[in-house]
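Every protein chain except one is present and positioned as in the full complex.
Letters are used for the chains, namely A, B and C, taken in the order the chains are written, and counting of residues starts over at 1 for each.
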């Protein structure tokens, strides 16, 4: 990481070198803003770089779009990606698709490129694999102008995440969401500590992929959110609470108890949102809601 | 089916023939009660037969126990079962175990028989496969007297179900449970019609096996209960409600919506109980409880 | 009560005499439909009488409107009301207004009569006193044509309630609503019997007027609905549940307990609707909703 102060003070060449990959294989964006330093904040630096891209000629914008790798394409299994791109694509498991999934992505990618003449660009850190597929299918029906605009928007989102990761500054770009929970025992009138909570991502075929695991603390919360410090990938999730042990000592409970593993299933649509999904429970009832 | 009246009026031989299999391969039970006719109710007939078994010598009781087939044993895949036994065991899928499950049942069965000298008897219509396995493992730790008593209790339960199925009478033995649901839309303040509801049995390995499917009617209920007219098999279930379509027309819903498929997971411990498991929902919250 | 059959068979004069007061002081309505007998149902009789009123000349309609007493006016404290009118007005307490309320009603009545030239007519059995006042104030802003139409609609509603009360027939006019409740103990997973439930009407000044009192039965319901066999008066209500005694035996409850008297406050807007207002409770939580 480099500090914003150091970026402001750096020789122009060093400045450009530091930010060359914020926009994929396109150091010219950093070059254009190098002369407008100093930047008072990370937000100002991001805004300047975005402005430079938006003001560029269509040809240059298309070149920027074309500088991006095919999503999960041949390149993704070989060389040629920036480190940023490689990390982003592996984060949602695009580097470990099975053969049929790889084929499907490849086919969608080919259709997209055939139709629009440039690769499908999406800020993958804001999506699950299921959501990437859904976006792929939708965007194939758009026209070229729409997709060019969408690609630039996604590139801007990617740039914001890369900047936030690369530069230390007093301000942060608003690129992170948070998913938290809370377990309240309304049978006993108090928070429920010691409850094991697992967060699963629900894959397109219905299988569950473990994303996080926590134990509730004395206040019925988890010491850290289930997801934070990153965008919340758009997709469907299941939170599963093992509550059987909490009520195991009660008299008069049936065997097996009415409730034991409680699943809460919900979808996230706002990657930068705050999702609080609590569980209110007794041995005989439970409730959840999107809280705040 | 034969009526209670006809049983009361039948020649003794016909009476015994009709009830010969209520207790497995043991027509002597029917013989003993033939002389105490007429029976005012099915409950009186059942009580008399049970009394006859309870009053029999230990040797005769052991013979009755030994007249039962091994659960899912060699006999279950071949000949020698009464029709009743065959139907009961296939009902919970004991006739289609895979090889490893079959091996596990077989091994438990052998251990049980080696320890107690008679087959493991359980009223399978009151259990899921998971619950049968749990009972098997628990009962292996009992002593012989306990297991002899348990076997007779289970045989009495089996007999009650067979009687209820074979004899038409004004009264029914209370051997049936009921599982029902209800979908209330507390966003709109009215029942939710047209909701697809699926009942799954949760198998020991966590996979879901479809048990029933219903669509809610204008009152948010299903035209018939999810399970009725039989005992509720002890086990763990998941009710899944497809609510996405119900709210699809609303403005201001995110994409994907916060809630779409709602799973409710609970266990049944009382096969003769009434379980009402409703869903109260909005696009942003849901709740359930054991109702009545 | 007279049967529909007897009405169909009666001499014309007796028919008219039986139904002379269904429309206030206006036997001509019955006269006009006497010749169209027989009526296959109470609904058919009601429809015929309404049709006769709707087809009458404006002068005759105005005479019908003017045949009604001033609401809570001087007549209400003296002679000249039909028995029907007297019973209807006493039902919501218009016969026991205090002096200031009487003055307010009188003043609204005078304003209304001054503006429209006929008395304010409302089917009082569908309203609480608070709701009558609100209607009074709203309808004073209407024009004459609107109010003439509203008056005829209200007269038709009054006639339906009177017919339903006076004539025995296989069918009933849909003039009744129902208010019911249910108490579920989600701490114990079962209905809560023996809970005292009181229904209050919330008066315009916030004071509570007792309308009904019930004790929940073994199923957590009341043996009879809180209101039934009549329209539900439009207005605001409070249901109060004394739950303290239900949990009194529990260990670990604080003194005083967190919950003891639980008030549920709601309004009824559909006099012919079915309102189910259940209570789900633990010693530490409660919930309600409009059910079905």
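Simple rule for what comes next: contacts are C-beta pairs under 8 Å (C-beta built on N, C-alpha and C of every residue); 3 or more make two chains touch, one makes a residue touch a chain.
What you see is a predicted model, and the numbers here were worked out from it, not measured in a lab.
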Candidates A:189, A:231, A:256 or A:283 - the one touching the absent chain: A:189
Which of C:183, C:199, C:232 or C:287 contacts the chain that the document leaves out: C:287
Residue touching the undisplayed chain, where the options are C:56, C:92, C:197 or C:234: C:234
Positions on chain C where the hidden chain makes contact: 234-236, 238, 254-263, 265-267, 269-270, 280, 282, 284-290
Interface with the undisplayed chain - residues on chain B: 186-189, 252, 258, 280, 282-285, 287
Touching residues on chain A - with respect to the absent chain: 184, 186, 189-191, 219-220, 280, 287, 289-292
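Everything below uses one rule, namely that only the chains that are shown with their structure count from here on.
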Separation of mean Cα positions, chain C and chain A [Å, integer]: 57
Rounded Å distance, chain A centre to chain B centre (Cα mean): 47
Touching two or more other chains - residues of chain A: 258, 280, 282, 284-285, 287
